[in-house]
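Of the protein chains in this complex, all but one are displayed in their positions.
The block that comes next holds chain A.
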Amino acid sequence: MRPLGLLATVLSGALLISACGGTTRENSTGNGGPTGSATTANPQAPLRTGLKITYLPKQVNNPYFTVVRGGAENAGKELQAEVKTTGPSDASAASQVTYINTAAQQRQDALVLAANDPNAVAPALKTARAQGMKVVTLDSDVAADARDVFVNQVNSTDIAVKQIELLAEAIGGEGEFAILSATANATNQNTWIEIMKQELVKPRYTKLKLVETAYGNDDDQTSFQKTQALLAAHPNLKGIISPTTVGIAAAARYLSSSAYQGKVALTGLGTPNQLRAFVKNGTVKSFALWEPAKLGYLATQAAAALASGRVTGSQGQKFAAGSLGEYTIGQSGEIVLGPPTVFTTDNVDRFDF
């Protein structure tokens, strides 16, 4: 191939995309802040039907987000909205951006997403919002100016306090305990642990002693070994709190296969399906978690309220969230699902997630 000919073909190839692109992209410069059509909420506005809502989980085929999806789809049915799920197969920071752009491109009315990175998705979300799409985050928030509302599964204090309460109950209010967390720099876990430590200062918990915080890196095998190590290092250990679904399942597996079963209490955050057997064999007396299906349901209801102009995301606005009742938007657009659900042998069979 002759150099000149080659050059021409290389150039044309490289410019193919942009050449097809034509002139200036609309809205290319207008990706400032929120520019929703309605700047004031009209609580009386009729709830729109036929809304197109995209649900974008951190990654598809993640069991947790599949349960969230079920809730979102239920809300969609009630609202006569079209809810579809799309997303990347890996939970990397940037992989969601393509799907956000696609949702904007498909003129979806609202996007419900759990962000892999608070910042990487922000520019795409801002552009999409500038085009009129409402953005609701759940589970993991993004920069506040890149979404309309954030549906938080639980208040950090509630979840931390509840776990200490469950532990105290399980070990009779006194003794040594350890925490088996996820990674050493997991933001939510560390927040909870910090609140737990503050809680321990209270008079009723003076006989509880936190002896070690171990990190299982949210890896089943590592968490299993760390449990083993905790029990070896602290012969007087009475209980373990594992504020991570991976950690608590691994710890339960170790305990139930060891002489410590029933002697060392285990509680924390887990799912009923993971822990059902361990609740029934006495390894775990009680554990807590929010209900992911309710999370998806509430976020979808919020998305519909936003797209219908009933709320704009400002603090103090109220909206009806179907079977969950009325919710009020809190500071910086945050909506809290509610207190965590506690699972025991009495109710564990009623849940499937």
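The working rule: contacts are C-beta pairs under 8 Å (C-beta built on N, C-alpha and C of every residue); 3 or more make two chains touch, one makes a residue touch a chain; residues count from 1.
Everything that follows uses one rule, which is that contacts and distances are computed from a predicted model.
Among the names given as "TusE/DsrC/DsvC family sulfur relay protein", "Cytochrome c", "Autoinducer 2 import system permease protein LsrD" or "Acyl-CoA dehydrogenase family protein", UniProt records the absent chain under the name "Autoinducer 2 import system permease protein LsrD". From the set A:42, A:119, A:198 or A:257, the residue in touch with the chain omitted from the display is A:119, counting the whole complex.
Within the whole complex, the absent chain has one touching residue among A:53, A:67, A:81 or A:97, and that is A:97. Of the candidate positions A:74, A:127, A:152 or A:223, contact with the unshown chain belongs to A:127. Touch with the hidden chain on the side of chain A covers residues 1, 3, 6-7, 9-11, 13-18, 20-26, 28-29, 31, 60-61, 84, 86-90, 92-94, 97-99, 101-102, 104-106, 117-124, 127, 143, 183, 185.
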